[in-house]
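Apart from one protein chain that is not included, each protein chain of the complex appears where it belongs.
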């Protein structure tokens, strides 16, 4: 884990690259840029960890970060005032950043196991940080299988990864589905939970990483249970409103657990211990 | 024991105020609260407890954290360095000392510490005053406290007939006592300090933290929330409520200050996420959060009640939702299965 | 209070009947609090709990603003009201926050509310409408009246004895006292009061006239309202609130009662009432639903003193 800036004051970082993923999702590359124009990551993150992005005068929000080596990647969907502003930004713009926050996925515990990734919509952003880690440390993990769904083909994010990079990785199956197809869509049409059930992924020695909208998570969990997954082998991430990121401002707690500090990654059996308030 | 005569109190405060900001319970615009001592201040050491807790000394209602500017592509952030003078909180009661311990748990016990709080806390010396005549809403003894003294204070003042018994508990406390003694403000006494009268209210919180684990979905919360106004009076008066908001104080389109100000779990907007989802959408969820936090989550996380029995929320709730009733009623609720 | 014994019995019976018959989905009233001198708000949905209802000279809370919790719900709720509370209900009806179908108003005779020490509240001594201004039903023989009137019903004598309405003529005393001060003194006085405000919004939440669905103070949009509890922002809140309820304040005094910092909020409301009467003629908010509040109407020959 990098040193980072976990106290409340952000550091200014530069948006070095912006990728249009879908009409309402963009991926921002954030880096510290020195005099010579060389970039370095503001801090390093574990898969699943968070970064607080700050737009002066507009506000701050927490996003799932993907470590890109010499930069951080934040994939952000337009949902409100702050994200609308972010989508208006141009490359070269400076913003504030602090982090890393949260626990991240237990990559060591997952070693030696098959990994089933399930993502829905923008939920692929945290999943992708785990996928990248597994791909980078390919020998440490067993078979990889990603099931990803979005509303329409136009809403599929990280298309390059989905169609080029990941299918080329050894023992990595990528299954995509959309809720509503279009004329050009040749792939599967249907909701993620049903697709997972249909695909009958391997259960033995497999951990599942599940991120997406609450409704998708709810139904997918039913399917996973039916397939025989134990709660100890399912990880998911939660989202709450956050302000401080260090477990002090009070608003992101679920029971005694602060999502910004003890989350956002929860194992399902841990989550079952907490009140149902998220 | 050393004693400070009442007639010497002003001299003692003046002496200490020469080197530190000395917060004392005082009448300010009709309300008893802690205020920096000066000869002009109207001391009010009788209020049990002062209407406003000393929370604001360590966690100001509003404070600046950093200034930002954004011109064109460039963005800068510059910390606002708060000057923190040596601080003495004089006349703080056991309930509020305990509350500071709760705040320490939140702000200091886990990394990263809260820098601003840590700085202020490190500069602060607590001079606790025994509380012998409890107010009508006091129930600190029920929450495990001793109103006549608190172990975690730097100096403990005891009530004597015509003054205060002075007992240093830490090196920092010794220093204050030594300074007072040096100026001849202290005398030796053998008078035993006054004993605290029993608290007016008594409840038994034992085991309710465990019981609350089973009560998340209980209809009790609906009933409790039905008359709640969702105002922030309880949380803002509470000495242990620590929630805050970080928000922009915009000077113009380009510059401003990031401020931290108190926030309350009672407010609608508190947990609303971008896109509109609110994990605590109604009064019930918010009221439940408040009591669960005080009586279950906080004990689970930090091993102590987040209620010190000061009774401020009891005294000032517009609709008389009383935490003492909640403790009692939760204790009495029957759980199915 | 012995005069109210039968009223208490009747309240419980009525509440039980209303809930059992399904006429209403819930009943707002009061219950005895943790001390004999406390009577606190109660909401019941279960006829079996009707026996908890209680009403006496400590039942100071105005429950009308709680009806706002159900404004999106078609079911009917019953509410017990004193004179001042009934004006809160009229406020909600006139502001179209609730419809007459959503509420069943049950008028009660008011004995005059007292503090825990037993002395009559100032607002009751200054009360001009001790009787409900509207009610679907009444208990205790109280008479509905849209005119300033003397207390009626079973507690009429008791109310008279403690002095309900006896100082109605002195309602503006505090206003007059402040008006007599110099500008610098006024500024200093209000600065001190505004400084105290902790922005808990109890005054707003208890107020039947503060019934916006989205209050400007709950939104940070556009940086209009600072969350900082500074003297400037507190004054902004206080004056915005005052102007917003100007001509609509029903004079129940709840804002001032609930203020944990004892800010004299009613003095501001009274000042506005006084000026409205002086400028635009007599008006009592929350009495007659058909008369539009003064800032919502105009006359072509209104005064123009500062134009």
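Letters A, B and C mark the chains in the order given here, with residues in each chain numbered from 1 onward.
Here is the rule we use: contacts are C-beta pairs under 8 Å (C-beta built on N, C-alpha and C of every residue); 3 or more make two chains touch, one makes a residue touch a chain.
We take it that contacts and distances are computed from a predicted model.
For the chain that is left out, the UniProt protein name among "Glutaconyl-CoA decarboxylase subunit beta", "ABC transporter ATP-binding protein", "Dihydroorotate dehydrogenase" or "Coenzyme F420-reducing hydrogenase delta subunit" is "Coenzyme F420-reducing hydrogenase delta subunit". Of the listed residues B:211, B:251 or B:304, the one in contact with the hidden chain in the full complex is B:251. Seen from chain C, the chain kept out of the figure touches residues 175, 178-179, 183-191, 216, 222-224, 226, 228, 230-233, 235-236, 239-240, 242-243, 246, 268, 271-272, 275-276, 279-280, 294-296, 298-300, 302-307. Residues 62-64, 70-71, 249-255, 257, 259, 261 are the ones on chain B that touch the missing chain.
Everything below uses one rule, namely that only the chains that are shown with their structure count from here on.
Ranked by how close its C-alpha mean sits to the mean of all protein C-alpha atoms, the top chain is B. Averaging Cα coordinates per chain places chain B and chain C 32 Å apart.
Centre to centre, using the average C-alpha position, chain A and chain C are separated by 51 Å. Separating the CA-averaged centres of chain A and chain B is a span of 39 Å. Residues of chain C in contact with at least two other chains: 220, 223. Counting partners per residue, chain B has 245, 247-248, 250, 263 as the residues that reach two or more other chains. Residues of chain B that touch chain A in their complex: 65-66, 68-70, 73-77, 79, 106-107, 110, 112, 114-115, 216-217, 242-248, 250, 253-256, 258, 260, 263, 265, 270-275, 279-280, 285, 289, 292-293, 296-298, 300-301. Looking at the complex, you find that chain A touches chain B at residues 6-12, 54-61, 79-83, 92-96, 239-241, 243-244, 246-251, 253-256, 261, 275-278.
Taken together, the chain C residues at the contact with chain B in this complex read 26, 33-35, 38, 40-43, 61, 63, 65-66, 69, 192-193, 195-196, 198-202, 204-206, 218-220, 223, 226-230, 254, 257-258, 260-262.
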